[in-house]
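All protein chains of the complex are present and in place, except for one that has been dropped.
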Amino acid sequence: MRTSKLWRITLLLAVLALIAGACTDSGGVPAECESDAFGCVEVGAGDPIEVGTLLVITGPNAFLGQDSQNGVVLAADYLDGTFDQVNGEIDGHVISFNHQDDGCSADGGQSGAQSLVSDTAIVAVIGTSCSSAALGVADKILSDRGIALISPSNTGPALTEPSQHQPFYLRTAHNDKLQGAAVANFAYNELGARTAATIHDGSPYADGLQQVFADRFVELGGEITVQDAIQVGDTDFTSVLTTVAANPPDVLYYPIFVAEGGLITQQARQTAGLENTTLIGSDGMLTQGFLDAAGEASIGMYLSGPDLSAFSGDAAFYAGAFKTAYAAQFGGEPGAAFHAHSYDAANMLFKAIEKVGIVDGDALYIPRTALKDALFETQGLVGITGTLNCNADGDCQSTATIGVYQVETPDSLPAAPVYSEVATLE
Amino acid sequence: MTAPATSSRRLRFERLPLRRIILISLSIAIVYGVVAGSAATLRMGTFTAADWRSLVINGIARGSVYALIAIGYTLVYGILFMINFAHGEVFMSGAYTAFFVAVAFGRSGYLNAHPLVSIGAILIVSMVTSTLVAVILERVAYRPLRGAPRLVPLITAIGASFFLQYTFRGLYGAQARAYPTINVLQGTWTIFGVEILRTQVIVVVAAILLWIALFTFVAKTRTGRSMRAVGEDREIAALMGINVDRTIVATFAIGGALAGAAGILYVFLFNQVIFTMGFFPGIKAFTAAVLGGIGSVTGAAMGGLLLGVLEAVGPNLFLTGVGVPSPNQLQPVVAFGILVLVLIFLPGGFLGAPEEKRA
Amino acid sequence: MRAALSRDNVRAGLIGGVTVLYLALVGMIERFQDRDVITDVIGLGTLLILIGLAGTGYMASRPPKPRPGRKPVTANPALIGLVAGTTAGVLAGAVILILELLISAGVDVRSVLASVTPGMLSTMEFGLGPVGGALILVGLGAALGAGAGALRLLSDQLRDTVTFTLTAVLLMSLMEPILSAVLDGLSLPDRWLYEGGGLTVLGAVLTVVAAGAGRWFWKEREPQRKEAVALLPADRRTLYRKLAVFAAVAFLVVLPWLVGSFISDVLGTVGLYVLLGLGLNIVVGYAGLLDLGYVAFFAVGAYATGVLTSPASYLVREEGQLFAEKGLTNFWVALPFVVLIAVIIGILIGAPVLRLRGDYLAIVTLGFGEIIRTLVLSDWLAPYLGGAQGLLNVPPPPPEALDLRAPQNVYYLILVFCGIAAFVAWRLSDSRIGRAWAAMREDESVAEAMGVSIIRYKLLAFAMGAGVGSLGGVFFAAKIGSIFPNSFGLLVSINVLSVIILGGLGSIPGVIVGSAVLVGLPELLREFAEFRLLIYGAILVAIMILRPEGLVPNKRRQRELHARDAEAELSVIVTDEATS
Partner (left out) sequence: MSHLLDLEGVSKRFGGVQAVDQVDFHADQGEIVGVIGPNGAGKTTLFNVVTGFYGPDSGKIRFDGNNLVGLKPNQITKVGIARTFQAVRLFGAMTVLENAMVGQHPRTRAGVFGALFHTSSTRSEEERVQAKAGAALDFFGDRLSPRLNSLASELAYADRRRLEIARAMATEPKLLLLDEPAAGMNPAEKDGLIELIGRLRDEKGYSIVLIEHDMPVISGVSDRVVALDYGKKIAEGTYEEVAANQQVIEAYLGKSATQGQT
C-alpha cells in the first residue's frame, strides 16, 4: 500500500502547481480602447502581431489559395526591407500568422471564420479566396466581432453591393463588373467581334464574369450565340465545344480555372468549326500553370487580368525581387494570379496598423474600429496590382486598370498587355 | 384457431401495385423526355450531320477509356464482390508517374525522335506503377478483410482512395501539369472519308484489343479459369487446389496493369495529370461496369462505350430542343437518368444475371 | 545475437524505414515541424521521425504468432528492436544522402518529388547536414529501436503506463486549440501550460506526472473496481445507468459555454453528421440498403428551406408575397413542409429501385445524389434555386432575440434534432417494424415468406431516411444562412456512410462516436488542412482492419457477424450428417 500513498502525494503536488501558475495578471488599458466599440487588440511585450489568413488550401482549388497565402507571407517578410524569410516588425512586434482553410465553400468559410474569431489575438484577416466562402458567411461573422477582412481574390459584385456589404469587409481584387465589361469592350471594339459564346464552371466567380461580359457585349450591339457550362473535375469538353461550334462565334469567353481551362483550350483547337474563333480567358488562368497545362494550344489566345505593367516602379520590383523570392521560398512559378493582390492587401493592413497602433511601454494596442477606418481611408497606396483607393463599399480597386494580354509562347507569361482600360466603379 | 377471415377489400388494395405505377410513370416520363427532346432538337436543325458524327466519335473515344477502367472494376468485383473505389487512384498513379518519364524524354528530344520507343517506355512505367500500387493496396487494405461483411471493404476502399489521392498530392505536388506533346499523335487520320483525331483512333483500337485479350484470357487461360472459380465459390476453389490468394493478387495485378494502360490512353486524349484525375473516371467506370452487368468483361466494355456516347450525345440531343439552358452542364443527369431506366427493366444490367430468388 | 538478425526483423526494419521516408516525401514531417509539441524542445515533425523509428522496434519485437513450420525465435526483444531500428535508420539515412547527392549534382529533384525541400531535408538531418544527419538517423534508429524492444521486458502494467504517458503528452499538445479555448473561456490564463502552440516544459512535466500517476493508480485499483460493480444488485445498476445517461445529457447541454464559439461551431458540424448518420442508419443499418446518394435529401432539405424562407428566393418574392407579409415564411412554419417534400421525393426515388441488389442500388443512389447536385447547380433551375450564385440570406430561425445563428445557440437546435432522430431510431428498432427490418436484413426471401412485405418496409426505411436527411439540410440552412451548390457533393454521402460504419452499423451511440472521430478530429488539424483527407483515409483503413464491426457495435449486428460464422460451421455439420 505504501507506493500508492506516494503516488497520491505527488498527484496532489501537481494539482497545486497548476493553480499556483494561474495567478498572474496584466496592467491598465489606454483610453482609445475604452471608447472603441470593439475594443483593442492587446499585443503584450515580446508577443507577435497575429494576422489570420482564410484561403482555400484543400481540394481542387488549393493552388489558388496556397498562391495567395504565399503572397501574404512574402509581404510580412519584406516588411523589414529584405526577402530573408524572417518576418518584419511593427513597433517591435514581429508579424505571425494563423493560416486557416476556407474550403472554397460556405461551410468551409464559416468554420474557418469561427476558428479565427475564437483567437482573440487576431488583428485582421486576409481572405477569403472564393466568394462563396465570404458572402453572408465569413464576412458577417468577422464583421460582427470587429475583425477586418481583406480579400485578395473575391471578385463577386454582391460582396460590395451597398445592401449586402459588411462594414469590416474590403478587397484588393477588382470587381467583376470592371473586368467583364473591359473584356467585352476589347472583344467588340478592338477585335471587331459581333458574335460571342461563353462557358462557365458553376463557380460564382466564373458565372458572374461571363454574365457581365454577355450583358455588356449585347449592350454594345453584339450577339450571344451560346451560354453553356461544364462540371468541375470533368476532362472531356468535346461535346460542349461541338455545341458552340454548331454556330461558330467570333469569340469564345471562358473565365474559369487552370485545370478545366487548359483542357478546353487544347480541345477547342481540335474542334472542327472553331478554327477562326478567338479564345479569351480571365485572371483565373493568367498563370504559368495554365500555360504549362495548355501548352502550344494557348498561343494567340487572350487573357484578361490586372495590368501590372502600368506602374513602372513596382513592375520591376514584381518581376525581379518578388518573383525570385517567391521561387526561392515556394519552389517555382506562382500557381495563380492573386499572389500580387494578397501582397498588396497585407501591405495595406501593415500601413494601417502602423497608423493606428498605440505604443504603451513594450505593449501595443490596436483599436479595431480605428484600424477599419484607416483601411477604408487608404488612398493612393502604390502596390504591385496598381494604386489602391478604397471606396466606402470596400472596393480598393475602385479605379482599376484592367489589361488584356495575348499569349505569345507557353514558356512565359506575356509581359505587357495588348489592351488596357482604366475603369471606375460608378 | 384458424386465421381470422382477412377482408378481401384489404387484399385487393395490396393487389394494387402502387410500386409498379410509380415505376411505369417514371419510365414513361424519362422515355417521353428523351423522344420529345430529340425530336425537337432535330427539328430545330442547329446541329448538322457532321456535328452529330463528331459527337458520336467523341463519345466512342471517351467510352473506350471508361471501358478499359471498367474492365478492371469488373475483374475485381467478379472475384471479391467488392466495389474497389480506389481503382480510380490506381489509374491516376500510373499516368502521373509516367509523366516524369515523358518530360525527361521530351526535354532530351528523344520523345519525338523515336516516338514508338518512348511511348512504349511510358506505357511500361505506367503499367508497372499501377500494378505495384494495386498489389500493395490488396495486400495491405483488402486481404485482412476477406471474411468481413460486404460494407466493410467498401469503406476501406473509400479510405484507400483518399489516402492514395493525397499521398500523390504530397509526393508530386498539387498543380495540374500537361504531358509534352508527341508530334506523331497530333493531327487526324481519315477513315472511311471521316477525319478522326489520331489519339481517338488509337484509344478505340487499344480498347478493343485489350478487351479481346482480357476476354480470351479469362475464358481460355488457366489463371483466367481459376479467377472465375474463385469468383464462383472461394472455398470450393481452394479445395480444387487453386491458390486463392495468388489468384486474387493476379486479378488485382491484371486490373492494375489495365488501369496503367488506360491511364496512358487517357493522357493521350486529355494530356493533363493532377492528383484528383482518378476520382471521377473511377465513378464513371463503376457506372459503366454496372450498366453493362457487373462481373462480365464484355458487359463492362459495352457499358463503357454506351456511357461514353450517352454523355457526349445525350445532353445536346435531348435538351437543346426543349430550350434547356447549358445542356452540357446536365451531363450527369442524362447519364444517370438513363442508367436508372436500364436498371429498372434489366435489374442485372445488360449482361449481368439478375439475382434469381432462390428458395 | 545471431537469432535477432532473422529475416523478419530486417523486413520489419525496412518497412519502418519506408514509413519514415513516406512521411518525409509526402511533406508531412516538414509541414508538422511548424508546430511544437514542447515549445523550442521538440517539433511535431521531429516527433514523427522518432515515433517512426521507435515504432519499428516495438512492432518488430512483437511476440511472434505461432506459425506452423517456423520455430519461434526466442531472441531478446531489445536486440530484435535494435536490429529493426537500425535497419530503418540506415535506410532512411541512405535515401536522404542520395537525395542530397542528387541535389548537389544539379538534378532538379523538386520538379518530381515536390516535398523534397530544404526545410524537409534539414528536419530529417536534425540540422546536422547530410552525413551528420544520416549518422544521427542510424544512431537514433538503434537507440529508439532497442528502447522500444526493451519495453517488452517490462511488466505489462509498467509498459502500459509508459505508453499511456507518452500518448497523453502528444494528445495534450494536439488538443492545444481546444484546451486554450476552454481556458480562455473560463478566463483562466493558459500561459503556464501552452506557449506558441506547444506545451511548455513545465506543462509537459506536469502532464507526464499526472498521466503516469493517474494511470498507475487506475490500474492498481482495477480489480477492486470490477468487484464493486459486480456486487451491485440489478436495480442499482439500472439506476446508475439512468444517472449516467442523465449526466451525459446535462454535460451536452452545458458544453458550448465551456468550450467557446469555435469548438461549438465544430460541435455543430459534428451534430449535423450525427443527425445525418442517424437517418442513414435507418436505411443502411436497419433495412440493409446500401445508399451512396444520401446527400440528395440533405440538399433537398437545405434548398427547400432556402426557397420557402429566404426573401431573396423567387417564391417568397412573387407568389409568396402575402405569406411573407404575414411572416409565415419563417423557419418553423416551413420545417414540416420541407420534411414532407423530402419524404415524397424519397418515395418517388425509392419505389422503382428498391428491388435492386446491393451494389446496383449503390450506384443508382449515387446517381440520384449526382443528379440532384447537378440540378441545384444548373443554369436551368437558376431562376428558382439560385444556380452558381447560390441562395443567400436565409434568415435564422425566429425568434430574433435568441440569435439562433451564433454557434453556441444553434448548437441547441442540432441537439434537439438529434434527440428527436435518436428517439425515433430507438423506438423503431425495437418495435414490430424493427423486427421486420432485422428479419429482412438477414434473409429477405424467408422474411417475405413470414409475411413481411419487403418493398413496403424498404420504402418505409428509405422515406424515413429522407425525412431525417432533410432535417439535416434544414439545420444546415439555418446555421450557414447562404446555400451554395458545392456544399452538396458526393463527399457528403461518403462521409456520412463512413461515420455510421466506423461507429458501428445500426448502433445509435456508434453514430455519435463515429461522427466525433471522423468529423470532429480533423477539425483539430485545421492547420494541416492539406493532410486532413490523407489522415482521414488512413484512419478509415486502419479502423476497418482492426475493428470491422465498428467502434461501438450494436449488439444485434455483432451477433449477426458471429451468427454468420456459427451458421457457416453448423451448415457443414448438417450436410455431413445428412449425407453420411
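All chains are identified by letter, namely A, B and C, in their written order; residue positions are counted from 1 within each chain.
Just so we're on the same page, a contact is a pair of C-beta atoms (placed from the backbone, for glycine too) under 8 Å apart; a residue touches a chain by one contact, two chains touch by 3 or more.
Because the structure is a prediction, the values reported are computed rather than measured.
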item	value
Contacting the left-out chain in the complete assembly, out of C:Leu5, C:Leu186, C:Ala248 or C:Val446	C:Val446
Contact partner of the left-out chain, one of C:Leu460, C:Ile483 or C:Ala529	C:Leu460
Residue touching the undisplayed chain, where the options are C:Leu348, C:Leu428 or C:Val552	C:Leu428
Where the unshown chain meets chain C, residue by residue	423-424, 427-428, 431-436, 438-439, 442-443, 445-454, 460, 464, 556-557, 559-560, 562-564, 566-567, 570-571, 573-574, 577-578
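The rule we apply is simple: only the chains that are shown with their structure count from here on.
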item	value
Topology of the chain contact graph, where touching chains are joined (line, ring, star, complete, other)	complete
Contact pairs, highest-scoring chain pair	B-C
Computed distance of Cα centres, chain B from chain A, in Å	38
For chain A paired with chain C, centre-to-centre distance based on mean C-alpha positions, whole Å	32
Overlap residues in chain A, where contacts from two or more other chains coincide	62, 202, 227, 229, 231
Multi-partner residues of chain B (at least 2 other chains)	174, 325-326, 329, 331-332
Chain B to chain C touching residues, read off their complex	14, 18-19, 22-23, 26-27, 77, 81, 83, 100, 103, 140-141, 144-145, 147-156, 158-167, 169-174, 283, 286-287, 290, 294, 324-326, 329-333, 335-337, 339-340, 343-344, 347-349, 354-355, 357-359
Contact footprint of chain C on chain A as seen in their complex	4, 7-8, 10-11, 14, 17-18, 21-22, 24-25, 57-58, 62, 99-101, 103-107, 110-112, 114-115, 117-120, 132, 135-137, 140, 156, 158, 164, 200, 202-204, 206-208, 227, 229, 231, 331-332
Residues of chain A that touch chain B when the two form their complex	60, 62-63, 66, 202, 227-231, 233-240, 242-243, 245-247, 258-259, 262-263, 266, 270-273, 289, 292-296, 335
